[in-house]
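Structure below; questions to follow.
With one protein chain removed, the remaining protein chains of the complex are shown where they sit.
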Amino acid sequence: MVLLALACFAIGLAGPVVVRALAGVTGSLAGCAGVSCALPGAMWPLYGLTLLLGCTLLLGLFVAVTRRSLLAGRDVREADTWGCGYTAASARMQYTATSFAAPLTHFFGGILRVIRAGGPVRGLFPEPSQLATRVPDVFEKTLFGRPARWVVARMTVLRKFQHGRMNLYILYIALTLLALMLWKLT
Amino acid sequence: MTMWLQKCPGILLALLLAPAVSGVINKVKALFAGRRGPPVLQLYFDLFKLLAKGAVYSRTTSWLFRAGPVVSVAALISVLLIIPFGGPSLLSFPGDLAVGFYLLAIARFFTVLAAMDTGSSFEGMGASREVQFSALAEPALFLGFAVLIRMTGQFSFSEIFGSMTASTWATQAPALILVAVVLMVVLLAENARIPVDDPNTHLELTMIHEVMVLDHGGPDFALILYASSLKLWVFASWFAGLVVPRGVGSPAASLAATLGGVLLAAVLVGVIESIMARLRLLRVPQLLLGAAALAAVALLLVMK
Amino acid sequence: MRNVHVMDLLLMLVILTNLRLLASSRLGACIWWTAGQGFVLGWLTIAAAWPHPAVETWGLGVLAAGLKGIVFPWLLFRTLRLVDVRREVEPYVGFNVSLGMGLAMLFAAFALARRLPLPAGLESTLWMPAAFFSLFAGLFLIVARKTAVMQVIGYLVMENGIFAFGAAGVRHEPLLLELGILLDLFVAVFVMGIAVFHIARDFDHINVDRLTSLRE
Partner (left out) sequence: MRSDWIPYALVAMPMLAGLMAFVLKSDRVRRILLLLAAAGHLALTLAALRLHPEPVPGSWIALDDAGLLFLLLTSVLFFAAAVYAQVYLRTESVSEHRDPEGESLLFDNAPEAVFTGCLLMFLGTMTLVEVGRHLGMIWVGVEATTLASAPLIYFHRHHRSLEAVWKYLMICSVGIALALLGLFALASVESLPSMQFDDVLRSAAGVPPAWLKAAFILMLVGYGTKMGLAPMHTWLPDAHSEAPSLVSALLSGSLLNCAFLALWRMAQVCFAAGLDRFVQDLFLVLGFVSIGLAAVFIVSQRDFKRLLAYSSVENMGILAVGAGLGPAGAAGAFLHAVNHSLIKAALFLLAGNLLVLYGSRSTDAVRGAWRSAPATARLWLFGLLAIGGMPPFGTFISKFTVFKAALDTGHFILGALLLGLLLVVFAAMSRVGLKMVMGAPSPVPGASRRVGPVAMWVAPSLILLSLSLVLGLYLPGFLGGLIQRAAGAAGVWP
């Protein structure tokens, strides 16, 4: 897995090298030799990109090193996350994926049909209640689910064709013969 | 070698003067409020003080929390490499537009990751709002630059702003004005200025950008403050590059003119922050979609 | 010509046997009637090449007559004896309706025969109708009868029809092939007989319509 990630990283940085290496393939596909004709305007942006990303990497390393050297001498302590004075923070209070995406799913609420289970606390002395929201996969339900169910429903109607009575099976053969004869010989 | 020297001042100015921009904004707000306000160089003092301090890390955080500020500073400095300032940028190639936006996105992504890493519900909330607003601000930004690409036919920052001469202003004034407004709105949204987010509020529930960096301390916080000032500088230089037409005069003159443009942007932000109150959170998407609509109108103007 | 009348008489016998089978309700009688039909057909193959039937045709005719007339009934009766199941024929379609259908099939056979070009060298015009009618009757018996043995009989009648069609039209059929076909027919009936015996032993009935546990 790490290897694959590093490979992506390498290709990102070494764009021009990869393009030249693949020149043979792209050349034969595009029907002309050499890199220039396969990707005419590609070389210059790739050089720029490699240079820029190289700079970013170097800057990142430089800043990390300075940061480490700055902190070397100082006292680095561990403490609880800032809870604005609330000390009993638990993992359940953390932002989950659904809550993270809530503003956007709320924004596109019309399409996404968020499912909410449970509700807000009610009454003066409310007993414990819970709220769970879930965003179903809209496309799977409408684009694939509904037609698939329709097709399967139609198909189960046709399943009676294999009803097990042998006489009718042989009648099928006779009828097919008759049908083909009528269709093709008249 | 001379060609490199001729391009250097832009980035050097950026690295040096970036923290001053927020000082100017606070000075303008103070003048409006009738008080003396903090000195313009206040941010520099904060930075040096923070760099000298130790650090406190939450137990739940991992290497990701420490990598956040580093990556955002590195990404923003490399964006500055391709941003023209008065003259051509240090590095420019067709398509650096897209790389620039991606680098901004990387910086934002790592800041959000660092915020989520702490596991606090405040930072999670801030991160989720940040992501929502940037998701809505990006279309406006892209449409705005699409107008500029369509107008100039170039696909790189320095070529676009290089050809932003008085003549283009004369012919395309209405579209350019709209794009300037869009750039200003996106600047306000992306850099957590007043209408969208209040930079110096102390109530965690209302913050967006500040709450994400709640748990950072010492040098990390310094890096974050510096990164956000660089980000403000990037957006301000876009605004200045647009508003101040390039062309006549020596390179030094156009450099000074663009600096004036950045100053103008800072003053404008200060004025807006003084006369407007924060928008309700539900209003912000409408503001951003309005900006996107303006950009679309500008695009239609240019397209016909 | 005397030969034509003989052939017409035999062919008419075949057609009447088919009608009798369609209306008969006893297994034993059906087996004998099918045997009779097979026997007649054996002689018909010889009569078809009457002026000077070659030695193979003689051999073939005798073998077919013997096989269909004697061996098959013996096989089927042995199965019936081992099975000792009620000898009634339970039909899906009532006997009167079967007879009606039989007449319709006879009519269709004559119509079909008239449309098809008559192969040369056939004096009697009854060949094709008799062959097709046996084929249709055989198919009808298989489809419209519930008893397994009756279905075997339907298969035999169908086979007789096809055999008659072959004997009428085909002049130069090599003996080896005819023998192969007869051998296949014999083995088929033999295996079917064993199958019926097992059905009767396992299900202690030979009604095919109750064999429907394999379905979707």
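A, B and C are the chain letters, set down in written order, and residue numbers restart from 1 in every chain.
One rule holds in what follows: a contact is a pair of C-beta atoms (placed from the backbone, for glycine too) under 8 Å apart; a residue touches a chain by one contact, two chains touch by 3 or more.
Being a predicted model, the structure only gives us computed values, none of them experimental.
Engineer: Going by the touch rule at the top, give the shown chains the omitted chain contacts.
Structural biologist: A, C
Engineer: Looking beyond the chains shown, say which of C:A29, C:L99 or C:A188 touches the absent one.
Structural biologist: Of the candidates C:A29, C:L99 or C:A188, C:A188 is in touch with the missing chain.
Engineer: List the chain A residues touching the unshown chain?
Structural biologist: Interface residues of chain A facing the absent chain: 151-152, 155-156, 158-159, 161-162, 166, 169-170, 172-173, 176-177, 180-181, 184-185.
Engineer: Even though one chain is hidden, which residues of chain C still touch it in the full complex?
Structural biologist: For chain C, the residues touching the absent chain are 116-117, 119-120, 135, 139, 142, 148, 151, 155, 158-159, 162, 165-166, 168-170, 172-174, 177, 180-181, 183-184, 187-188, 191-192, 195, 198-199, 202-203, 208, 211, 213-214, 216.
Please note the rule applied: only the chains that are shown with their structure count from here on.
Engineer: Need the central chain here, defined by C-alpha centroid distance to the all-chain C-alpha centroid.
Structural biologist: Located nearest the centre of all protein C-alpha atoms is chain A.
Engineer: From the C-alpha centre of chain A to that of chain B, how far is it in Å?
Structural biologist: So the centre of chain A lies 30 Å away from the centre of chain B.
Engineer: Tell me, which parts of chain A touch chain C in their complex?
Structural biologist: 159-168, 170-171, 174
Engineer: Over in the complex, which chain B residues touch chain A? Could you list them?
Structural biologist: 51, 53-61, 66-67, 69-71, 73-75, 77-78, 81-82, 91-96, 99, 103, 116, 118-125, 127-129, 131-132, 135-136, 204, 214-215, 218-220, 223, 285
Engineer: List the residues on chain A that touch chain B in their complex, please.
Structural biologist: The contact residues of chain A facing chain B are 41, 44-45, 47-49, 51-53, 55-57, 59-60, 63-64, 67, 70-71, 74-84, 89, 91, 93-95, 99-104, 107.
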